[in-house]
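The complex appears here minus one protein chain, its other protein chains still in place.
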Amino acid sequence: MFYFFAILLLFSAIIVVSTKNSMTAILALTGTMIVQAFLFFLLKAYFLGAVQLIVYTGAVMVLFVMVIMIFNNDKEVFKIPEPPMSVWLKISAVAWFSGLVSGIFLISKNSLHLTLVTDSNFSNLLKDMSINGLSQVLFTKYLLAFEVMGVFLLAITVGVISIAKSRGGTHE
Amino acid sequence: MSNFLIAVGLEHYLILSILLFSIGMLGFFFHKSIIMLLVCLELMLNAVNLSFVAFSHFANNISGQVMVFFAMSIAAAEVGVGLAIAVLFFKKKKSFDISEVEKIKG
Amino acid sequence: MDLMNIIINGIKIIFIFLLMVQIVPLLVWIERRASAFIQNRFGPNRVGPLGLTQLLADLIKFLFKEEFIPKNAKKSLFYLAPILALIPGALAFGAIPLSVPFTIPIFSFFSKEFGPYLIEFQSYNLHFSLVFILGVSALGVYSILLAGWASANKYSLFGALRAAAQVISYELALGVSLVGVLLIYSTFNLQTIINAQQGAFAFYSSGLLYTVSFLPNWGIFFQPLGFVLFFIAIFAETNRHPFDLPEAEAELVAGYHTEYGGLKMNMFYIAEYGHMLVGSALMTVLFFGGYQIPFVSTAEISQFLSSAGVSLGWLSFITSMTLFSVFMIKVFIFLWIFIWVRWTLPRFKYDQLMKLGWTKLLPLGVLNTVITAIILFILK
Partner (left out) sequence: MTALFAILFLIFFVLCFGALLLGLAYILGPKKSPNAIKSSSYECGLPSSEQVNNVPVKYYLTAILFIIFDIEVIFIYPWAVAYKDFLTAGWGLYILVAMLIFIALFLYGLIWEIRSKALDWH
């Protein structure tokens, strides 16, 4: 199950960065988001998986699709001439990935013995990482962060309205 | 080796996460359109979220999930503002090219 | 979990999906007949008894329509959009409990005994089904946007943009109106919500139990405002009259599916009616006690059925089917209201629609949340 989702995830991610067509990239990214939601389900983070579906695929990616839809008719907008890729960038990319692959092989030979610090106070509260556990921690330990989030979102609302509020359309 | 393939543990999720992150990073370096840059940013954020949730699952600690919850909302807000700026930029410059940003003067 | 069990569960999933698809032609027939009835016409009455097989004829006609793609259309997305339109409805409908779980008694197949299986009458019982339904129905926007964009027609594009803006605006109102329900039942699981609605209307106040014996214990009596908001939001979500702005044929030809024809267009219709079905089922589950008959518990029904001479092995199955038909009756009442409203109210203007969503429904939903929370706090 894990491998199925992992391959799907990597495959769609590669499509995202390698395609020339913006719409394909956006749709592949949507696929990535959905697969990741399923990975969250697999990790028993059920509420987060559903939130991933609602917020990312339901809202963020819709915005992306809308923007592409509005602008794609100008054919040359998305055909930005790409400068010849610098050699160093290519070499470093190849080196990075080869390093990664060899690292993975090393790990697979002798697995990492990670010692994880368990927060015993809170892990007692929750049996199976369900929503109730999440909200207990969210509204006790992280309450301040939660309220700051409210202020932050308010600021974003005001900012976005003042940036984007204008008469007329998207082109003139 | 075979044992490593069968028993899916934390390492597998971390490997997946770092691969996803590197793909996103690669895209971030190679693309020039503002929208594609935002897309690759999303990819990297997703990779980080995945590792957070994996840690949270295997360490039996819910704090990781709360962090992801916050990270998701901030990422979503960031995309909203980023695309608003991109559209505004397009209105002025008729292009999504990131190198045009250098020419902007206040 | 042996192989037979998996096969039976697979058949069940397919059955529930096909049930959803099969209700659609029935609904189209009801809609056409009801519209005719309201407007004092006959409606389709030639093909078969009462015109019931009209839809079969329609289907055959759709199958033999010419395959046609506009010149500039993006081919792959043009074909993908109608398929994608089916997915949100199907996934959401699968998460709704249609009836109580039942056991299939021991039976033999190829001279092998297969033990009794406990089957849930829903495709999957998730303990976060409500957020899951919200999540997958958010995917419905994609088929709209892609259909509009792939057609390479400006009417389609504007229709799609309108539809998407409308759907996402009302999704917000929908989400807020559900918070009250969550406060009352404190769970995301629809099965638990249904079970909590048994018996007569009852609530706790400072440790004492009060009962109102003549009202069933339905969600609507706890959440009247929440129900009204949910009801309106569902109408807008499904692009039904009086909110069918995306299809405003006077302005936009036919909205996002202008360029679609034949079976492809029919698939958009299946999706639309599927959303109506999911909406009605959700209303039934959250506010009208789901599959339960008011004041009658499941145990009483099975007792009655066994006294009526149903054999013990199939008792739970028959009970489940009885409750399923109750559920379907409730759902069809709502579907009838959907059709009825279509010929009763005039269409909104687009600015009125947006104003209603953002400045009325959303604040009212928040108000509903606050009131519910405070009342719960006072009553403890």
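Order as written gives the chain letters A, B and C; numbering starts at 1 within each chain.
Just so it is clear, a residue touches a chain if its C-beta (ideal position, glycine included) is under 8 Å from a C-beta of that chain, and two chains touch if they have at least 3 such contacts.
Everything numeric here is computed off the predicted structure, so don't read it as measured data.
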| item | value |
| --- | --- |
| Among shown chains, those touching the left-out chain | A, B, C |
| Candidate in contact with the missing chain, chosen from C:M4, C:L263 or C:M321 | C:L263 |
| Residue in contact with the excluded chain [from C:L161, C:I194 or C:I301] | C:L161 |
| Absent-chain contact - pick from A:A13, A:A45 or A:L134 | A:L134 |
| Chain not shown, touching residues in chain B | 72-73, 76-77, 79-80, 83-84, 87 |
| Contact footprint on chain A, counting only the chain that is left out | 1, 38, 41-42, 47, 51, 54-55, 58-60, 62-63, 66-67, 70, 73-74, 131-132, 134-136, 138-139, 143, 146-147, 149-151, 153-154, 156-158, 160-162, 164-166, 168-172 |
| Residues in chain C touching the chain absent from view | 1, 9-10, 13-14, 17, 21, 62-72, 79, 82-83, 86-87, 90-91, 94, 123-126, 131, 151-155, 157-158, 161-162, 164-165, 168-169, 171-172, 175-176, 179, 182-183, 186-188, 253, 258-259, 262-264, 267, 350-351, 354-355, 358-359, 362-363, 366, 369-370, 373-374, 376-377, 380 |
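Note that in this section only the chains that are shown with their structure count from here on.
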| item | value |
| --- | --- |
| Separation of chain A from chain C, taking each centre as the mean of its C-alpha atoms, in whole Å | 30 |
| Averaged-CA centre spacing for the pair chain C and chain B, given as whole angstrom | 35 |
| Separation of mean Cα positions, chain B and chain A [Å, integer] | 5 |
| Chain A, residues touching no fewer than two other chains | 47, 51-52, 59 |
| Chain A residues within the chain C interface of the complex | 23, 30, 34, 37, 46-47, 49-54, 57-59, 62, 65-66, 69-70, 72, 130-131 |
| Contact set on chain A toward chain B in their complex | 2-3, 6, 9-10, 13-14, 16-17, 22, 25-26, 29, 32-33, 36, 39-40, 43-45, 47-48, 51-52, 55-56, 59-60, 63-64, 67-68, 71, 77-78, 80, 82-83, 85, 89, 93, 96-97, 100, 104, 107-109, 111-112, 114, 116-119, 122-123, 125-126, 129, 133-134, 137-138, 141-142, 145, 149, 152-153, 156, 159-160, 163-164, 170-172 |
| Chain A partner contacts - residues on chain B that touch it in the complex | 1, 4-5, 8-13, 15-16, 18-20, 22-24, 26-27, 29-33, 35-36, 38-40, 42-43, 46, 49-50, 53-63, 65-66, 68-70, 72-77, 79-81, 83-88, 90-91, 94-97 |
